[in-house]
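Scroll down for the structure; my scribbles are underneath it.
Only a single protein chain was left out; the remaining protein chains are all shown in position.
Per-chain residue numbering starts at 1, and chain names A and B are given in the order in which the chains are listed.
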Amino acid sequence: MDELMLDGNAVAGLLQEVFAVEMTTAVGTCASCGADGPVGAAHVFRGAGIVLRCPHCNNVLAKIVKSDSRAWIDLTGIRILEVTL
Amino acid sequence: MAGTALPGRLTWQLAELVGAVVETPQVKTLVFDVPGWPGHRAGQHVDVRLTAEDGYQAERSYSIASRSDSTRVALTVQRLEDGEVSPYLTEELRPGDKIELRGPIGGYFVWEPSDGGPLVLVAGGSGIVPLMAMIRTRAAAGDDTETHLLYSARSQDDLIYRDELERLSGNGLEVVYTLTDSHPPGWTSYTRRVDREMLSEVAPIASEHPLFFSCGPTPFVEAVAEALVGLGHETRAIKTERFGPTGR
Partner (left out) sequence: MAFISRGFRGRRATDVDPTRVPPGQYVTADFPVLSAGPTPHTSVELWDFSIVGELQEPRSWNWEEFRALPSEEITRDIHCVTKWSKLDTVWQGVSVDTLLAGIETSAGYVTQYSDGGYTTNLPLEDITGGKAWVVFAYGGQPLEPEHGGPARMLVPRHYFWKSAKWVRGLRLRSTDEPGFWETNGYHNYGDPWQEQRYQGD
């Protein structure tokens, strides 16, 4: 257990800023262990950038770095992302 | 599940403080007028951004306390001793002042009456705020979904919304407190940290498939989630909003 850890909804604003849709209800499948769940339930860590980790296996689901004008998003830890339109 | 109902990219906008309510010595509710506010769902939050004259910026998230059909945005803010944003919001900001905020944000930690129940809300300290928005929304809709609020605070003086919770109790809403540091003479409710036994006494059993929302400092929420899983509740039915180590 980590005191610093947050839930996916802690970065809901950032995700919506980047993706232009609400992302915390999107369901992701972990590319490492295959578990799925809403992004809102992912474990969030704030380092130099934001890291989302699988709540089951701790694999990195996504990394986000944001400057004022650009954002870099690594989603390779999410095999599939299902978004409700 | 309900669609997102949140159009497009979030943008920062100016909100004007129009009123304030002192809830406890450390906690104040700030009421903002936000032009063009599209409405919100109970459990959602806003991001607040403050900029100093030299460009220094601080950003924080605050849960919306007001019910979903209100046109104004109420934020209940706890003043943290060594905080950077909360002392400004609770002590410096005056009616007429403006702040930048964006929202409403979040689609995961939300509840509306059509989601049904039984509903179990577990609050640690200022974690009560988004759960209060849910309770207020439920009351305004005249909804009678079976709802249990378990609210943990250090002392009776730290309880926020106490009078209102008393008024709203009944009609399917049960409010249970636990005071962990001190309690008044004659106190008959719990006096310890939330644990598995307490949750088993407050929450319906797993076969009734309750929906759980737990909010508060990260260690609190962790302990609650673990205890609920230990009682046989499904992980997917437990939604958490961790505030981090010190809360907000």
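The definition used in the following text is that contacts are C-beta pairs under 8 Å (C-beta built on N, C-alpha and C of every residue); 3 or more make two chains touch, one makes a residue touch a chain.
Here the structure is a predicted model, which is why all the values come from computation and not from measurement.
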Touched by the hidden chain, restricted to displayed chains: A, B
In chain B, positions touching the absent partner: 12, 14, 49-53, 55-58, 82, 84, 88, 92, 97-100
Residue ranges of chain A at the interface with the undisplayed chain: 2-5, 43, 45-49, 51, 53, 58, 60, 63-65, 67, 70-72, 74
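Definition applied: only the chains that are shown with their structure count from here on.
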Between chain A and chain B, centroid-to-centroid distance (C-alpha), Å: 22
Complex contact set, residues of chain A against chain B: 1-10, 12-13, 16-17, 20-22, 24-25, 37-41, 84-85
Complex contacts: residues of chain B adjacent to chain A: 1, 3-4, 6, 8-10, 45, 47, 61, 102-103, 105-109, 218-219, 222, 236, 239-245
